[in-house]
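Note that one protein chain is taken out, while the other chains of the complex remain in position.
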Amino acid sequence: MTLASGQKKDKLDRLSELAAVRDDEQGVSLWRDAFRRLRRNPAAIVGAAILLLFVLVAIVGPFLVPYDPAAQIGVQQGVVRSGAGIIPGPSSDHWLGYDHQGRDEFSRLIAGSRQTLIVGVVSTVIGLTVGVLLGGLSGAAAGLGGRWGRWVDNVLMRIVDMLLSVPSLLLAVSFAAILGPSPATVMIAVGAVSVPVFARLLRGSMIAQANRDYVLAATSLGVGRGRIAISHVVPNSLAPVIVQATLTLATAIIEVAALSFLGLGSQVLGQPEWGLMLAEAQRYLGVRPALAIYPAVAIIITAFGFTLLGEAMREALDPKLRK
Amino acid sequence: MALLDVEDLSVTFRRRGQRTVHAVDGVSFSVDAGEVVALVGESGCGKSVTSLALMGLLPRRGAQVGGSANFDGTELLALDQRSMRDIRGKDVAMIFQDPLSSLNPVIPIGIQVTEVLVRHRGMSGDAARKEAANLLDRVGIPDPRRRLKEYPHQLSGGMRQRALIAIAVACQPRLLIADEPTTALDVTIQAQILELLKELVRDSNTALIMITHDLGVVAGMCDMINVLYAGRVVESARRKELFAAPRHPYTVGLLRSIPRLDVGRGEKLTPIRGSVRDVLPWSEGCAFAPRCDRRIDASIGEPPPMVPTHTGHSYRCVNPVPVEEKA
Partner (left out) sequence: MSQPLVEVRDLKVHFPITTGVIFDRVVGHVKAVDGVDLAVPRGKTYGLVGESGCGKSTLGRAILRLTEPTAGSVRFDGVELTKLPPAKMRGMRRRMQMIFQDPMSSLDPRQNVESILVEGLQAHGIGADRNERRKIISKTLDAVGLPKWALSRYPHEFSGGQRQRIGIARALVLGPELIVADEPVSALDVSIQAQVINLLDELQDELGLTYLVIAHDLAVVRHISDVVGVMYLGALVEEAPSDRLYREPLHPYTRALMSAVPVPDPEVEDRRERILLAGDLPSPANPPPGCRFHTRCPWAQPTRCADERPVLRDVGGTRVACHWAEQINSGELRRHEVRVELIRPEGEGETPGVVSAPSEPGSYV
């Protein structure tokens, strides 16, 4: 109790200021707040690092590869004779050895990352776009549209349900049958499979948001329904969709690999892609199982990165976990 | 000796990457058999955390519990999980605010009541069912035999709270902790439930800890009242004395800021300024000082001690409201 009274007053004022919000800083929006929490999450950092590495490799990797990923060096030099079961393993020149056609495995793995990334991103974007359009329309109709809106929503959702009830592989195979096997087929098929997920997610989230009081408040301010949907309901419903998109990227890469494995993907000779590499390696599992392990591990690590980031984003964006 | 003696109870939440929170910061009170004791305060004052700590229901990781809680010779805070489970529901029972989330939605009411009877009173199926029907009848649920087969969602809010009370009193506990038992209910239903609790306490000599934010509820039924602010008891007195001569500025402020049914239209209320967020850590002085009109130099610097009076009334304030100036 030796503090002079003036000092005490100062201290009190300082402390009550600390408790209240200070007035010299800007407000923190929810997105920024979420990003701040994301940065503090180790899982997010690890996930982001993996993905950064993956994207970097996909962009510059193909220019830096030691050998042409399509050149059958091993066959030309006569070291690889896969028919006779001779596929040499890692050496100082060829870090991961040759593949069954005598191409440099390391170069193929690096070069394949680009194709894998493109296919994963494009198919997710296809699914996201169509899903968000369907779900957004449906959600807006159900949440704000009254009687007619509920009818529109019902029709749209039954279409989505039909899409959901077809097994994804069957869908993809049918697409391939119609369009012929190509990377585009794979991307459309994988995208189509994720459409119902995005549509249902956005719709549910929008209906929940449309029942919140702030929508009623905007209505009572005299704001029109369309504007309410675009400026209030959709922005508040997007967070789960963004999280889902990150997670879908992971599954898209795996599904693309699966479809390529079935021979529905890239038919351009020699173009490396992880799924295709995995598919080709199966015939030589007895000779050199490592040929299957390399692309498999690459796929798993990438998917893991997306999943980590997605989960961390889910946590960061969850309003209930905010302090 | 009292039935429950809580001495200097403290609960600290530590979480990685988050600020340490002293939710309960040295709470002491005692409860005698057949007595109704209130813990009153606003959100964040630590009243609910106190009850969870007593029941051993706080998460073991992240929550640090200190002090002592002596229940009839047993130290509650030192018990391991298994012995706590034996006491919980049998000697000490709890009633929560939201009956719907406290009852299991996919199990019939009857099974939820008999479960307690079988576990703690060692009853067999038939006897337990009979006793369960008796209990439902006792808490005023009509047609109890049929109700036993029903699910929580088939009952109204008031009936669910009655069912929850039936489960709580199934083993004739010696101490009942009710955490905002009527906050989720309408006033007329609240009146029914409060009446029921009063009856139960009167008939069975059970002690009741009533946790609430509503001074009106407290005025009608509690013998001893502890007012909490920022994790500490700031005033403690018997019912009539507290309302007739409140000493702590926070208690006075609360009483002046509540609109009363028996006070006419247009009479100005005197609110407490600031918000519940504006607190000083107790280690730095009185937590209420930032919002207090009576703060003096001595309020800051070190925590004010609890000042006892000869009537058993005590308050934690260096500049209390004079007795004449009553709210």
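Labels A and B are assigned to the chains in the order they are written; within every chain, residues are numbered from 1.
To be clear about the criterion, a contact is a pair of C-beta atoms (placed from the backbone, for glycine too) under 8 Å apart; a residue touches a chain by one contact, two chains touch by 3 or more.
These numbers come from a predicted model, not from an experiment.
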| query | Of the listed residues B:L176, B:L254, B:I300 or B:C317, which contacts the missing chain in the full complex? | reply | B:L254
| Among B:G62, B:G216 or B:G312, which one is in touch with the chain left out? | B:G216
| message | Touching residues of chain B against the unshown chain: what are they? | response | 42-43, 105-106, 140, 142-143, 147, 151, 153-159, 186-192, 195, 213-220, 239-240, 243-244, 253-273, 275-277
| Chain not shown, touching residues in chain A | 21, 23, 26-31, 33, 150-151, 154-155, 158, 201, 204-205, 207-209, 212-214, 216-224, 227, 232, 235-236, 239-240, 243-244, 247, 314, 317-320, 322
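In this section, only the chains that are shown with their structure count from here on.
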| note | Per the C-alpha centroid definition, the whole-Å distance linking chain A and chain B comes out as 48
